[in-house]
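Removed from the display is one protein chain of the complex; every other protein chain stays in position.
Labels run A, B and C following the written order; every chain starts at residue 1.
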Amino acid sequence: MKLLYFAWVRQKIGKGEEDVKPPAGVATVRDLIRHLTALGPGYADAFADLSRLRAAVNQEHAGFDAPIGDDDEIAFFPPVTGG
Amino acid sequence: MKLLYFAWVRQKIGKGEEDVKPPAGVATVRDLIRHLTALGPGYADAFADLSRLRAAVNQEHAGFDAPIGDDDEIAFFPPVTGG
Amino acid sequence: MKTRIKIQTAPFDLGPELEEMSQGAGALATFTGHVRGEDGIETLMLEHYPGMAEREIARHIDDAARRWPLLGVTVIHRVGELKPGERIVLVAVAASHRREAFAACEFLMDHLKTTAAFWKQEQRGTETRWVEAKASDDNAAKRWK
Partner (left out) sequence: MKTRIKIQTAPFDLGPELEEMSQGAGALATFTGHVRGEDGIETLMLEHYPGMAEREIARHIDDAARRWPLLGVTVIHRVGELKPGERIVLVAVAASHRREAFAACEFLMDHLKTTAAFWKQEQRGTETRWVEAKASDDNAAKRWK
């Protein structure tokens, strides 16, 4: 599973991307967030306030209940501010 | 009084502008139209259908009941089609 | 607010006009109208009422600036003989934010279409036809009342 982090999510976690193999039972974006939060204070900080966080699965905006699998690309970022 | 004609009004009357001194009693745009209509077939043709005609007094759109005087610039034209 | 109104027979380029407008503005909305080649039009003759055409445009720019906070407006309108594909008109509005820039640009175009003293004649071969005003343009301008 490929993970991507952008803007302050990237800064808090300290990297832009990583490959992870979450344990069995991580079936949704929300499960993944719970798993990542336990990995360290940077992750915990990045995922502390889910109201400020957005996610994409395979480059499409996704809710936290979206299902995910090993071959997916999951991204976390703040609400977008382009244009 | 300076008169200006544009688009098909100009073509029907056969000139783009002229100076006229209408008789006493010509106090509004409508009076002027009545006076001009009697001047010849070109004028009569140009002013035959007032629903297709627009007027300006001193370079501002004006209704046919607008008052006019000797020093005014009066223009007649079809509805505009610029832009 | 910087205002520029030009009525000219010469063609104009967009680059230099818009480059200057952009300075210091957060948002720039523009509209460019072109001679459509459809219906076999060979030439579009544009006639205007010198003096009144400029006044009407200036009046609408003033109205727009009272409605929205604007930083600059440029209106260029060509007259004379135009060929299919050529630009007829440019309306460019600079503002701090996009909402105002878009609204004022559309407001100006709608009013240019319905009150600015320009007339179009289409020429196809030896046949000429004065373009008639469209009810849809009147309705577009009425939206802003």
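Of note:
One rule holds for everything that comes next: contacts are C-beta pairs under 8 Å (C-beta built on N, C-alpha and C of every residue); 3 or more make two chains touch, one makes a residue touch a chain.
Every value quoted in this text rests on a predicted model; they were computed, and no experiment measured them.
Taking every chain of the complex into account, the chain not shown here touches A, C. Contact with the omitted chain, checked across C:L18, C:M45 or C:A133, is made by C:L18. From the options C:A101, C:A117 or C:V131, the residue with contact to the unseen chain in the full assembly is C:A101.
When the missing chain is restored to the complex, the residue among A:L3, A:V26, A:A46 or A:A75 that touches it is A:A75.
Taking the whole complex into account, subunit C touches the unshown chain at residues 13-16, 18-19, 22-34, 36-37, 85, 87, 96, 98-99, 101-102, 105-106, 109, 140. What subunit A contributes to its contact with the hidden chain is residues 4, 6-8, 10, 56, 59-61, 75, 77-83.
In this text, only the chains that are shown with their structure count from here on.
On a Cα centroid basis, the chain most remote from subunit C in this structure is A.
Distance between chain centres (mean CA atoms), subunit A to subunit C: 49 Å. The centroid of the Cα atoms in subunit B and the matching centroid in subunit C are 26 Å apart.
Centroids of subunit A and subunit B (each the mean of its C-alpha atoms) stand 73 Å apart.
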